[in-house]
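Below is a structure I'd like to ask you about.
One chain of protein is taken out of this complex; the other chains stay put.
Right, chain A next:
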Amino acid sequence: MSSLAPHKAGPAAGAARGPARRRRIALVPTLTLLLGALYCLLPVAWVVVASTKSGSELFSTFTFWPGTGLADNLSDLSAYRDGVYWRWMGNSALYAGLGALLSTCVSAFSGYALAVYRFRGRETLFNVLLAGVLMPPVILAIPQYLLLAKADLTDSYLAVLLPQILSPYGVYLARIYAAAAVPADVVEAGRMDGAGEWRIFSRVALPMMAPGLVTVFLFQFVAIWNNFLLPYIMLSDDEKFPITLGLYTLLEQGANTPALYTLVITGAFLAVFPLVALFLVIQRFWSLDLLSGAVKS
């Protein structure tokens, strides 16, 4: 989420432009936000700088002074156990990409259904979901492991994907968004024109819900990308590890082996790129306002 902070600072700074009296008041929030941005960005800056340092420079030279070891670090990381790092990166992309996509689909279906249809037990169902939002996924990891062990699915890609497909928060968000973005009139109009329910959902409601679903996708992508405990419990084969777990094994090598700090830092640095790229690419979908002009108000 830290990558959102600088964007938030933008509009606040813009709002300061106005009458002189208001400008002085806006100074405080702007400063606060700048401080917040600094707080979030400083560790990132540390990772960026530290990844350029060689092992001997890492702890001995000035913290924010770039070192000379970036190329070596990169080639060492790629060479570590025949390039297993890139495999972890691919695994993370698979878990997060496919998982977030499936999760968004499930959220879209159920969110739309909960928002548009009236059926018995709808509110109960929704309340159960809300309870699920409050439940931290971490405490479910071990029961999920025991369950998947019964199905003989542990230590497989499915073991990590399946539990993350249903995201209560995603469903919740999709329902709220569908209720606000898909007016009952539009659905009614579709029915009058003779469209089936599937057609109404896929052709009318889905485009209207798109900005909300993009949010769900991003949230879920980041959540899966950063998830640690679930894959940690589920997987034992390090060829299937995501990046979080892989880097952890580099850190915890046993008492008599020094941790591979330079590799971990360089690895963490590279692992940020896909997330930043994703945010930059998908950001523009947020500004799409499909609602405008759909209904006369």
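The working rule: a contact is a pair of C-beta atoms (placed from the backbone, for glycine too) under 8 Å apart; a residue touches a chain by one contact, two chains touch by 3 or more; residues count from 1.
Just so it is clear, contacts and distances are computed from a predicted model.
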Among "Thiosulfate oxidation carrier protein SoxY", "Sugar ABC transporter substrate-binding protein", "Carbon-phosphorus lyase complex subunit PhnI" or "Succinate dehydrogenase iron-sulfur subunit", find the name that the UniProt record gives to the complex chain excluded from display. "Sugar ABC transporter substrate-binding protein"
Contact with the hidden chain (one of A:Y145, A:Y172, A:F201 or A:F269): A:Y145
Options A:T30, A:N226 or A:T249, residue touching the unrepresented chain: A:T249
If the hidden chain were put back, which of A:L74, A:L98, A:I233 or A:V272 would touch it? A:I233
Tell me, which residues in chain A touch the chain that this view leaves out? 55-56, 58-60, 142-143, 145-154, 232-233, 236-238, 245, 248-249, 251-258
